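Every protein chain but one is kept in place in this view of the complex.
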Amino acid sequence: MKVVACENLIKTQGQLKTLNDVSFSIEENTITGLIGRNGAGKTTLLKILAGFWRGTSGDVKVFAESPFNNLLVSANAIYIDDQMDFSTALTIKEILDEAGRFYEKWDRDLAQRLFDYFSFHPKQIHQNLSKGKKSTFNMIIGLASRCALTMFDEPTTGMDTAVRKDFYRALLKDYIAHPRTIIISSHHLEEVEDLLEDVLLLESGKKHLHLPMDVLKEYAVGLTGRTEIILQWTYHKEIIYQKNMDHGTTYVVVKNDYFPLEQAKRLGIKISPVPASDLCVYLTNKTKGGIDDVFK
Amino acid sequence: MMGINVFGIIIIQLVFLLLLIGAVVFIIKKGIGKTNKSKTTYWILGGYLCLLLLSVGVYFVTPALHGQVKTEEIENTSMPNFDRFIYEGEPVDISNDYKVKQWDFDYNDEEIYLRYSGDDQNSLPVRLDKKENDSKIEAVYYQTPSYYNGINISSYTDPVSVNKNGDELFIELPETAYLEFTSYKKEFPFKQLTDERFLENDDLLFEDADEIFGNQFLYLRIPKNIKVNADSGIDIYEDGIIE
Partner (left out) sequence: MSLSEISLGNLVKKQFFYKLNAYTGVFSSMVLIQVIAIFFSFGAVSSGSGRFGVQINVDYHSADTLIIFTMLWAFINAVTIITKKYRDDDFAFVTNRVSNNVSNMLFLVAASFIGGVTAILSTFLIRVISYFVLRDHSVIGYDVMYSVQEIFSGLLVVFLYLLLFCALGYLAGTISQLHKSFVVLLPVVVMGCLIMIVIYGSEVLLHVIEFYSKETNTLLFVGKTVITSFLLFAGAIILSNRLEVRK
């Protein structure tokens, strides 16, 4: 069953199209990484899925219902980001208790154990927590609510490395124990790479690709060799990334479709896999050469 | 003149209202801005409610507070108006209830001077009747009582006194008594649905005090053969005719 289905979704904010004709769907019980650079439209997409914002046009379905102002969606989808705000009248312990009353599948025990593990003090006020602590606390709510659709928007903002690792580990363990549909948005793919099953890459409000992680890893290959040979070889190919190296050699990334790799090897071209995180950066670069082009 | 005055008052009211709104906004913003834990707030609210309930208890066990002190319901019309005796020369025939004081003086001179003494903020009308020559001057001070919110305040004021000194008759006016009181009135929500007189009052908040001020005059009877001279400030009405 499709948990999320978007059809030609457009969101206009002022003059700007923050989402431009996005169509995709997400299956039940998967972890999808929503990857894109700053301003690619990740947050906009997630807020529409959570029912906070309305799409300008196109069709959005979450649990086969339109999410805006929808009780079923609100009860079964949670959106966690670092902007989350809770009443200043409540202590963080009281916020957890309140959350427990709202979410039917809330795991009180898990929330308490995470709360203790990350050494929160029950009497603290959410507003007074540090950025990292806030993110950690929000993450506890996201995990313990066990919502059928759980969305984390840049969940690790401000967390230190140890807490980040703990978070991803906790997420994975809880996901295995209680499968559900999770969307994590991030601009660090390498951080979440091992976690993800699918990747949805957004670029300037457009869907760039939506692929399973293992397909994405094979999506492109890197070729290193003498510049003229490389240029000749890739003449009709779509070059994703190109970088001139020393001694007349060039590194290019091309799409991996029926590429005669054996032949290339014989011509002295070095073939290397392209890490998914690098690929995403290359794919979303405005120019083929990245920042280097600016300084040409 | 009047217009400017009213306008000024309106401006003051408006400024006051603005300040009030500003203060309330400020307090509410403050209340939200600072981190107040819900438990603390409910303790505060609970404490405040207890204080209020305590005050209700104190109110009901203190007779002086909830007792209706307002004892005399006075009909303004039941009290005599002295105007007709002062100005219209009707024969003075007033119940002794309103006779506060009487003075009799023996007098044999041919002339007498009437003078005021005491607080010149006050003035007292004098009704003057001529009578048979019996060498006696008679002065009677009549006054109806004053009530404020149903309380007789006549006892707080000094009475008039009349003294003779040689050929002068001094009408000694009382020193003005400055009285400070605290009073209570029912708040408008209590009255809106229960008080039949609610609509009579134009102003929602400021209701006119229930005040009745008495009237008073000095009744002088002087033998016909005595010539009466008086200070210019004294209101003398001789048989109803201004002298």
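For reference, chains read A and B in written order, and residue numbers begin at 1 within each chain.
Note that contacts are C-beta pairs under 8 Å (C-beta built on N, C-alpha and C of every residue); 3 or more make two chains touch, one makes a residue touch a chain.
Computed from a prediction, not measured in an experiment: that's the story for all the values here.
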Among the chains you can see, which ones touch the chain that has been omitted? A, B
Among B:102, B:122 or B:165, the residue in touch with the chain that has been omitted: B:122
Would you indicate which residue among A:71, A:176 or A:291 is in contact with the undisplayed chain? A:71
In the complete complex, the non-displayed chain touches which residues of chain B? 7, 10, 13-14, 17-18, 20-21, 23-25, 27-28, 30-32, 36-38, 41-42, 44-45, 48-49, 51-53, 55-56, 58-59, 62, 64-70, 119, 122, 124, 146, 148-151, 153, 156-158, 173-194, 198-199, 204-206, 209-211, 213-214, 216
Chain A, residues in touch with the chain not shown (by the definition above): 1, 3, 28-29, 47, 51-54, 63, 69-72, 74-76, 79, 83-90, 94, 98-99, 101-105, 148, 180-181
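Operating definition for what follows: only the chains that are shown with their structure count from here on.
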Gap in Å, rounded to a whole number, between the CA centres of chain B and chain A: 83
Seen from chain B, its contact residues with chain A in the complex are 32, 34-38, 41
If you look only at chain A, which of its residues touch chain B in the complex? 87-91, 94, 123, 125, 127-128
